[in-house]
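Only a single protein chain was left out; the remaining protein chains are all shown in position.
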Amino acid sequence: MYAQAFFVAVFGLAAIGFGVVVFRTSSMVRSALALLFSQTAVGCMFLAMQTEFLGVLQIMMMATEMSIMAIFMVMFMMDPGGMGGMDMTHQKRFSIGAGVVAAGVAIVVAFWADWGPVTAEAPDAAMQTRALGMELLGRSMLIFETAGITILTAMIAATAVAIPVQTTANSADKEDTE
Amino acid sequence: MNFVIVLVALLGSVWLLAVVEGWTTTGRLRPAAPLLSGLAHLGRESIVPRTPDRVFFETAPVLLLIVAVLGAAVLPLAPTLVIADLATGALFINAALAYVLVALIMAGWGPNGAYAMIGGWRFLGQLIAYAMLIVMPITAVAMRAESLVTTVIVGSQGGLWNIVYQPLGFVLFFIAAMALAFRAPFDLPTAPGELGGGVDAEYTGVRLGVLRLARLTLVITLASATTVFYLGGWHGPLLPPWAWSLIKTLAVAVSMLLAGRYLPRIREADLMRWCWTLGIPLALLNIIVVGLLVLVVP
Partner (left out) sequence: MISDPTMTITGARQRQGGFTVLQKWVSRALAGNLSCLIVPGPEVALSHGLDVTAAGMRITATPRDASVLLIIGELSEKMSEAVAVLYAQMPRPRAIVILGGQPPSTLPDADFSAGVSQAGLIDAVDWLKRALAKGAFSDSPEDFDAAVLHARIDYVCPMHPEVVQNEPGSCPKCGMDLVAREAGEPAPEHDHDHGHDHREHRHHEHEHQHHDHAQQHEHHEQERHHGHCHEHHDSHEHDHEQHEGHQHSHENHHDHGHKHQHDESDGDAEEKGSGHDHGGHDHGASGFMSMIEVTKDLPRSADGLAMDWMEVPFGPVFPGLPGGLKLTLTLDGDGVTEGQATSLVGMINESEKGKEIDAETFIERLASAMPLASVSYRLLACLAIERAAGLENDSATDQARAVALECERIASHLGWLAQTGRQLGFAWLTDRAATLQLEIRRASGKRLLELTPALQALAARLGRTPLLKSRLKGIGILPSGTGGLSGPVARAADDAGDAWARLWQRLDEIITSLDYIKATGEPGLPVLRNIGRGSGTGEATVETPRGEAQLSLILEHGQVKSYRLDTACSHHIGLVAKLVEGRELGDALVAVGSLDLSPWEVIS
């Protein structure tokens, strides 16, 4: 129990720490990878909280997603290495305000919400995985499938919009693979 | 205890693989060569290139090694000989190996050199090609075993190995595993002839030693995964279970090594096109066929 709390705390702090690094560095690649490791730490928190499937899934998905984000940063940012000394921050007053409000709301919800009775013992990981599968392919199937198809449609639409009109066969290939 | 045994087995396999690699390239069988080569790396100067991203440069080789070992942690050598018999083992290995990409991006970005950087980002493109062909065949394997637990997956192959049950999945997984391990002919991120070593290009001394060790470990881990998922893991007559696991793993690893020697490097565009237009439909077909088999055959 105490060990569990300890690991949750450690990974939680790591997640926050990496989250801070995201904004403290002016290198876009570092920023993207710090975000990745912050999310990985969140995945580890899931693991520490005995939700194995979700934790592993989180750890797996973030690696690719954040790497793809990093390459887009490198492609389009002026100074992706952060060595040009360019100031990357903007809208400071607004973002500070938004941050404080969001943190406040999160804390309020955390303390005021009714979290229900504490489960004495979590079911073992295999049971959880099974239950999750049953849920995903049972009652919630329609929701998840709708969400999946919507995201896919959005991706295809975005790609189609991004392709310039006078496209060549070559560029169509390239867009498809991204 | 298991941890130590598996680690020793892993290192031993790496050593054997390195010996075989030396044999194929130089034609001489020298068992001490990998050890000497490792020692020689200690003796060489470890240069840091100018204006590096130091954190990435230092982390990348170590991260690659850790990732390869973590991947091996869920793969059983024998029914009880596994470091972590996770309920989500088959998913966990994917999660661990996803960080190969992260390590390579770091190794590419860190040294502040054009060749390395192109190599690192190239691997991202390569991932987009191979990733589905790792995950979808594993899905079919898990379908047959009705479990993500690696020991259960091996157990499910007691009567018939998956290489016979789902040969299509095996072929796809084997190719994708080679692409993941960035061995020739899929060595686009290192590509000596195109990028002068790519992500390896700026590493020297101990760091290069760690990087090479990590690459070989990765090959062993993937070979071991192939064994567990398709070659019936520890199943086999006469010899003890762990011996069968090791023999199969080494055979797969060596065949990965040899395939690269007799093939030219694949074109990036071809890899992408074949994986998506041919590989993924075949992987889907594999899932459907296995699904039907699971439902129809008792």
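When the chains are written out, they are named A and B in that same order, and each has its own residue count from 1.
Everything that follows uses one rule, which is that contacts are C-beta pairs under 8 Å (C-beta built on N, C-alpha and C of every residue); 3 or more make two chains touch, one makes a residue touch a chain.
Because the structure is predicted, anything quoted here is derived from the model rather than measured.
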Task = Quick one: say which of B:Ala107, B:Ala145 or B:Val210 touches the chain that got left out.
result = B:Val210
Note = Full-complex touch with the removed chain, picking from B:Thr26, B:Ser255 or B:Thr277, is B:Thr26
Message = For the chain left out of this view, which of B:Leu11, B:Ala84, B:Ile118 or B:Leu293 touches it?
response = B:Ile118
Ask   = Residues of subunit B in contact with the chain that isn't shown?
value = 25-26, 33, 35-40, 42-52, 54, 58, 62, 111-115, 117-118, 121-122, 125, 184-185, 187-188, 191-197, 200-208, 210, 260-270
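Heads up, the rule we're going with is that only the chains that are shown with their structure count from here on.
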Query = Can you give the whole-Å distance between the Cα centres of subunit A and subunit B?
reply = 26
Ask   = How about subunit A: which of its residues touch subunit B in the complex?
value = 27, 29-30, 33, 36, 52-53, 56-57, 59-60, 63-64, 66-68, 70-71, 74, 81, 83, 124-126, 128-129, 173, 176-178
Ask   = Which subunit B residues qualify as touching subunit A in the complex?
value = 51, 53, 55-56, 86-88, 91-92, 94-95, 98-99, 101-102, 105-106, 109, 112, 121, 124-125, 127-129, 131, 147-149, 269, 272-273, 276
